[in-house]
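As you look at this complex, bear in mind that one protein chain is not there, while each of the others sits in place.
Presenting chain A:
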């Protein structure tokens, strides 16, 4: 796909639309990744048994030392 201004108007319009679509898609992927990242940070630093409550405080205890070291509240 050619995207330079040297090409005709119709061609660059198509390119512009395609580029905008790609950009939208990329930002949606980024937003999804950010949500996953926030969940991961919650699991590591904030969870007190609510994510896997049936089996106990596993996430908290596994990440226990990391929480203390990072400065996240722990008990």
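Just so it is clear, a contact is a pair of C-beta atoms (placed from the backbone, for glycine too) under 8 Å apart; a residue touches a chain by one contact, two chains touch by 3 or more; residues count from 1.
Quick note on the criterion: contacts and distances are computed from a predicted model.
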| item | value |
| --- | --- |
| Chain excluded from display, named as in UniProt, from "Cobalt transporter", "Rieske domain-containing protein", "Cytochrome c-type biogenesis protein CcmF" or "Purine-binding chemotaxis protein CheW" | "Cobalt transporter" |
| Residue ranges of chain A at the interface with the undisplayed chain | 1-6, 12, 15-16, 18-20, 22-23, 26-27, 29-31, 33-34, 36-38, 40-41, 43-46, 48, 56-58, 61-75 |
